[in-house]
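A selection of the complex's chains, in situ.
Labels A and B are assigned to the chains in the order they are written; within every chain, residues are numbered from 1.
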Amino acid sequence: MFFHKKELQFHAKPDKPDPVYAKQLQEILGGQFGEISVAMQYLFQGWNTRGNEKYKDLILDTGTEEIGHVEMIATMIARLLDKAPVNEQENAAKDPVIGAIMGGMNPHHAIVSGLGAMPESSTGVPWNAGYIVASGNLLADFRANLNAESQGRLQVARLYEMTDDRGVKDMLSFLLARDTMHQNQWIAAIKELEEKEGVIVPSTVPAEYEATEFSHKLYNFSEGEDSAKGMWAEGTAPDGKKFEYEEMPVIYGEKPVLEPAPPYMHSTPPHDPQ
Amino acid sequence: MFFHKKELQFHAKPDKPDPVYAKQLQEILGGQFGEISVAMQYLFQGWNTRGNEKYKDLILDTGTEEIGHVEMIATMIARLLDKAPVNEQENAAKDPVIGAIMGGMNPHHAIVSGLGAMPESSTGVPWNAGYIVASGNLLADFRANLNAESQGRLQVARLYEMTDDRGVKDMLSFLLARDTMHQNQWIAAIKELEEKEGVIVPSTVPAEYEATEFSHKLYNFSEGEDSAKGMWAEGTAPDGKKFEYEEMPVIYGEKPVLEPAPPYMHSTPPHDPQ
C-alpha cells in the first residue's frame, strides 16, 4: 500500500522554459532506462520476491523512491513547457529561432498533454513493459538493476552536458548522485549473493545438465584475433575454471535438412530434382 | 561482412515432435532475452565501438556466434512442429490430448509460418529492438550483457526442466554451457574495465556535476527496516566511500504548484477559490 506526500524529494525548477529540451528530457522519464522503467522493475521484483525479506525490503525501498523521481522529472518537463510558443505561426515563419522551437518540440507536448509530461521516450514512443524484468532470481535481477542504473546515469550525464540551465542542472546533479548510490547498492548486493551462490546464474543447475566442455571456450567467429589478447581468453575464469581460446571454431552440428510439410499446410512442395 | 556455413554449431534434433513445447521454446528465440536479442545487442555494440579494438573484436565474436544460436533454435522449433495435428478437428473434439495440443499451440505456427519458427516470444509477441542497448559506454554495456546472459541462462534452465525429450535437452545443455562462458567473459571484461575506470558508470563525470551528499544514502521509503541490515546500509561502498542509512528520508523539495496553461491550450482554467 502506498502513500503520497505533496512535496517533491528534490527541487525541479528550471530557470526558464525550453520546449526543445523538454522533449529530450523525456528520455529519462519514459525511455528504455527512464525512471518509469526502474520504478516498475523494482516494484515487480519486490512483489514477486519469495522469502528473502532483507532483499525484498531493499528493492521496495528503492522502487518507491523511483516513483518520486518520475514525479520530479514530470514536474520539470511541465515547467520547461510553460508558455511554449505553439500559437505563434506568423512569427515561426519569419523568425528561425521560433521556427526551430516549433520543429524541435515533441508535438504531443502541445496537442495531447497540453504542456504536460508524457509517459514516453524522447522520440515520442510510449513506455512499454517489455523494458523491464523481474525473474524470481535475485542475482540475475540485481545485474539487471545495476545495468539500468548504469545506463540511466550515463543518460543523465549526457543530458547534463546538453543544457546550461542552472535549475535543470541542479535536479540532474541530484539524479546523478542517486544513481551513484543505486549502482553502489546493487554492486554490494551482487557481491553478497555471489559469495553465497557463486558467480554463474542460476547457481542451482546440476553439473549433469550442462555440456561443460563448452563452458569456457572463446570462439573466434570474427576474423582477426584482437579478442585473443583479453583476460577472457586465457587464465582463470571468474568461476574458477580455465578459459580456452579456439581460433577456428569446431563444428559439432550438421547441415539441417527439414522434413517436407504435410499437404494440409499448403507450403511449397519439394521441387528438388530426384 | 558475414559468411554462412551450412552446418549448425551444435545438434538441434528432438526425439519427437511436441508443438506445445515449440511454443514455449520461442521465448529463448524471440523473447526479451532470447537469442535475437543478444545477437542484435552485440552486433550494434560492436559496430558502434569507437577505438578499443580488443573489446570490439570480443563483442563481434560473440554476436556472430549468437546468430548461429538463433539458427539452431529455429531449426529445433521447426522439427518440434513436424506433423502437428492441426487438421484433426474431429479427433480434437473427442480426444482431450489432441484437444490440449491444439489449444496449447501457438496458432502462428500453423497459420502464419506453416510449421516454422517465428521471430516472437512464447506469448506470440513480435521481437522488438526496445529490448537491446548499445550505449557507447562499454562498462555500462558489459553490465547489460552480463544481465542478458544471466536471464538467458535462467530461462534455458527452466525450459530444461519442462521437457523430457533427450534431443531437446542435449541442445539446451550446449546453450547452458555457452551462457556460462558468456557470463564468465563479461565478468572478466567488467573487472578489467572497473580496474581502469572505477565502478561507477560513467567514470568521467566531474565531481562538481554531482550532488555528492546524496551519493551514498539508503533511504527507507518502505516501512519496515529489513533493508537496514544489509551491507549496502553501512560500511564501505564499492566506490570506496561510506554508506549511510536514513530511516526517515528528509524532504529537499517543495510542493510543486504549476502555472496555469495559456488560453490557446484549452486546458481547464483555474477554478480555485480566490
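In this section, contacts are C-beta pairs under 8 Å (C-beta built on N, C-alpha and C of every residue); 3 or more make two chains touch, one makes a residue touch a chain.
On a predicted model such as this, the values are computed, not experimentally measured, just so you know.
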Overall copies of the shared sequence [whole complex; 2 in view]: 6
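Just so we're on the same page, only the chains that are shown with their structure count from here on.
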Cα-centroid distance, subunit A relative to subunit B, in whole angstrom: 10
Subunit A contact footprint on subunit B (complex, rising order): 5-12, 32-33, 53-58, 60-65, 68, 72, 75, 78-79, 82-83, 86-87, 110, 114-115, 125, 128, 130-131, 133, 135, 137, 139-140, 143-144, 146-147, 150-151, 153-154, 157, 160, 169-170, 172-174, 176-178, 180-181, 183-185, 187-189, 191-192, 199-202, 204-205, 209-222, 224-227, 229-232, 237-239, 241, 243, 249, 251-256, 258-259, 261-262, 264-267
